[in-house]
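First the structure, in the form of structure tokens, and then the observations on it.
Every protein chain of the complex appears in place save one, which is left out.
The first chain written gets the first letter, and so on, giving A and B; residue counts start at 1 in each chain.
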Amino acid sequence: MNYASYIALIPLLPLAGFVILGLFGKKPFARSAGVIGTLLIFISTLLALYTAYQYFFVAGKQHGIYPAVKALEFTWLQFSPGLSIDMGLLIDPASVMMLVVVTFVSLMVHIFSIGYMKGEERLSTYYSFLGLFTFSMLGLVLSTNIFQIYIFWELVGVSSFLLIGFYYDRPAAVAAAKKAFIVTRFADLGFLIGILILAFYSGTLDFGTLIQRLTEPGSSALAQLKGYGFIGIPVFSWALALLFIGGAGKSAMFPLHIWLPDAMEGPTPVSALIHAATMVVAGVYLVARLYPVFVLDVPVLQLITWVGVISAFLAAVIACTQTDIKRVLAYSTISQIGYMLFALGLAGYTASLFHLFTHAFFKSLLFLGAGAVIHYIHTNEMGNMGGLRKYMPVTHITFLIACMAIAGIPPFAGFFSKEEILLTAWQNNQPVYYIALLTSGITAFYMFRLYFSIFWNKPLAHNHNHHGEGPWSMKFPLLVLALAAVVVGFIPFAHYISAGQQAAEHTIPISFSIAPVAMALAGIALAYMLYYKQNERPQKLATAMGGLYRLVRQKFYFDELYLFVTKKIIFNGIAKPAAWIDKHLVDGLMNGLGRATTGISERIKAWQSGSVQSYALYFFGGIVALAAVFIYWWTG
Amino acid sequence: MSLSLLIILPLITAVALLLCNGLKPVRVVALTGAVVQLLYSFYVLLMYHNQRVFDGTPMLLQENHVWFAPLNIHYHVGVDGISMAMIMLTAFVTVAGILVSWKIEKLSKEFFFLLTLLSMGAYGFFISLDLFTLFFFLEIAVIPKFLLIGIWGSGRKEYSAMKLALMLMGGSALVFVGLAGLYFSTQTAGGEHTFNMLQIAQLRIPPETQLIFFPFAFVGFGIFTALFPFHTWVPDGHSSAPTAASMFLAGISMKLGGYGCLRVATLLMPDAAHAYSWIIILLATVAIIYGAFATMMQTDLKYINAYSSISHCGFVLLGIGMMTQTAIMGAVLQMVSHGLMTALFFAAIGMLYERTHTREVAQIGGLLKVMPFIATVFVIAGLCSLGLPGLSGFVAEVTVFMGSWENADVWYRLATILACASIVVTAVYILRAMGKVIMGPLQVEGASLQQAGALGDAGWNEKAAAGLLIIGIIAIGVAPFWLTELIKQ
């Protein structure tokens, strides 16, 4: 079957949007930028849905599995006869799923932005960056090989940088953009080296070939990878761990999570798209892509599990203390991605991707809802909000749905996927299960803390608002996403997407769900007690916790630690000496050579006094000397 | 139509420039010459492409005339894929450089004359197949720089001009020793004394001789391409030079060195190159890492770019030192990419400087607001420098890394990893500069906000110059296959 002709259009249309709006955004399309961008992504979304329909329902399974098809492939950069970076479009269940998610959420964000960014001076720039991001993200999910994914990986990174720094005259936004880029760049270094190692031993970059070469029985590439070691650890583990570091950086996993909360300086719809639904799950997607390879190395899987579970827990705890609503959501994103990763680490491939899928909808809904709130009230601070349910009914209801979904209340989407993950944990690693269970309670608590603080609590003190809840362009995406957050949980996900693509359908026993749901309800109840009405209890609780509260409030002092390392150690310890050595030692050597030459010439110069008489004397002396030589010694 | 026209055209332009008077005719003549040259370069590319056969014929479009018979010196030119790439680079940078200096008032005739002369030297260098001719053109490409910096420069221009000229002349002297060594060892290897590169490549110079003369040639050319620790002319020279001269210097001149290291030192003396490769790699790695860290501490935009050039040219040397096919291809890609990128960067810095009259990062900020075009150019150059996919820097660096990794030795791997690590440091210093100068609140030292707000954006000439270079960068970055196809041997 030939998908190529239109699938290529799915990423290319947003790219066209980027180019058109980037080049001609100023004059002809300044006003219509939003419409143009949205129209292009709308077509992309339709095509993506059509592709999904074609793939899952028309083409269907072959030999019991959904086949992986390369819709297009060409050589982009040839290294050596066997090794090249190719560009292609890989169609398999995971990529089709991501295709739908990315285009759909992107479309919603495009529509939402029409209202949200109205009157913005650089609207066309905004939409062109959104187009660039969507293109890169689609390229990432459709990648056929590990280097292609790296290329688009970097591109999503830079579009994230551009969008976080969209309000470029705010120093905080600039700092956040830089931080996001540099932290992920650092992680990408691991990714790159991991690629180099894998490519060298397996001789290929292509996902399919790579997996096949490493997993076939008696694989020589695998034997080599496991045979060689560096500092006592097999090269294979190094490669996978380094790849995972790349993924962890992009997915803001502990301890590389510090960039994501700051990234909230970008426009809120951007946070919904990039920092909630799509780019940050790239790390999960990367591990999922190479899942058959990761499975071969148990220590790395354990690393993934524990990084995931620690991130899930710590981020959830931090989220309880934050007062900026977007930061709460950012930490909750980290926490949820932590879930996806430890699910992967515990062989829960389907559960992980299912959670990725549902999370995309309810988390982008939460962000867009937060965007609507911020648009209405012009602040991010929870303390300045309250009682908004009266003024923003649509936002209120949709936000509540999203909160229930993330808290894991049936029958909302998050419930189903989270149950799958918890079940995986229960079956494979009990300690992880208990931490995850506790985390899900905390999740429910901080989400409803957020919900009550925004929509209930104290009545709004000053309402300067004149424009109402927002135009339909903002409400419509909220409603659509809320609908999605309700229904997507019912999709029989395992039927479509599963590890090794062997459908592993199983039902979750009702009894298993009791504990998680009870935890969630307990969390909600606690939040209700503390935040439903304005009262002193939260403050008292915080005081009672004392140092612990401060520690969490300051995000475990990670930022300070990083600042110390970068400012004190790297800047003062490495960069400054390097610059000093260059200026004084290396350049000093060169200048010293110059000075030595000058000095010697100064000495010689003195001989040339300008007085003719001394010249004559030298001349005469020379003659006498020569005469002496010729008369007495050179008689031969 | 012959290859020699590549040298003759700039020569005609230079002579025509001398006959002109006044700024207007001068710049029109200079630009016309450069554009004609660019078109002709495309034509040569086409000819090369058509005549190309993969049967081991190394050089195409050859021309060979006796120049000085007693010493067997020939005027011998020809091109292969690598030189073709360098010729295109030179043509692009020359046009851009002339466009950027459009408004130069001081001694404009002489300025454009020297620029044209420089480009002629570069063209001649890249097409020479005779070592003596090569050296001849190398010298032509050195001397005008001294004048360009000394007369039209800024800051400590006399010092910088002198430093640059002396260090490059020192490099030339070493190169000459190396070339003479090659020339005189051709006889011991069983031939006549010859400067002909093709013949020397066939001869296999005895390894002992190679071991003696390789360091001379390599270090000599290395000085041109900022080989650590002979790189210190780079920051001073670039920062004092006028914009166009900086572009030429970093875009073309430093590539003369890289090309020489590859074509003369490494390919003519392969045994010695193998023997010394660890030293080359060591120095290159030091240059990459240390240049990158030193860049972090710079406060002047031109110094930032100059130091980053040291780091980037380290990749060229690293690729050459690694001696694998892929790594050498990466080195060539990096030369082309760095040439375009750094020329673009210097152009952008020059444009900023012309308007704000300062290059100190601390003194300017938020320029995206008042000069969006220039700011965008700056951002593109910066992103290319930090190796963003879709722009040329990425392609080149990745090819070098892949090629380097083919060496299974642990130390070589370590060098590769360190080189990879430099891309993080690059991101740090590029983003720091970008975040301050382009983004953030508007600020121009010595001007009120109102005055700063009134600063103009790029003129047509600057837009054309930047556009030309950006097209090159994106063309390589988006579709690298045509370039690798061209330089593949």
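The rule is simple: contacts are C-beta pairs under 8 Å (C-beta built on N, C-alpha and C of every residue); 3 or more make two chains touch, one makes a residue touch a chain.
By definition in this document, contacts and distances are computed from a predicted model.
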Among "Inner-membrane translocator", "Sugar ABC transporter permease", "Glutamate synthase [NADPH] GlxC chain" or "NADH-quinone oxidoreductase subunit K", UniProt's protein name for the complex chain that is not shown is "NADH-quinone oxidoreductase subunit K"
In the full complex, the chain left out is in contact with A
Answer key for A:75, A:379 or A:609 versus the chain not shown reads A:609
In the whole complex, of A:53, A:512 or A:620, the residue touching the missing chain would be A:620
Note that chain A touches the absent chain at residues 605, 607-613, 616-617, 620
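Assume only the chains that are shown with their structure count from here on.
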Separation of the C-alpha centres, chain A versus chain B, in whole Å, is 36
Chain B contacts chain A in the complex at 163, 166-167, 228-233, 290, 293-294, 296-298, 307, 325-326, 329, 366, 368-369, 383, 386-390, 394-395, 398-399, 401-403, 405-406, 408, 410, 416-417, 420-421, 423-424, 427-428, 431-432, 435, 438-442, 479-481, 484, 488
So, in the complex, the side of chain A touching chain B is made of residues 75-80, 83, 85, 147, 150-152, 154-155, 158, 161, 165, 168-169, 171, 173-175, 177-178, 181-182, 185-186, 189, 192-193, 196-197, 199-200, 230, 571, 574-576, 578-579, 581-582, 586-587, 589-591, 594
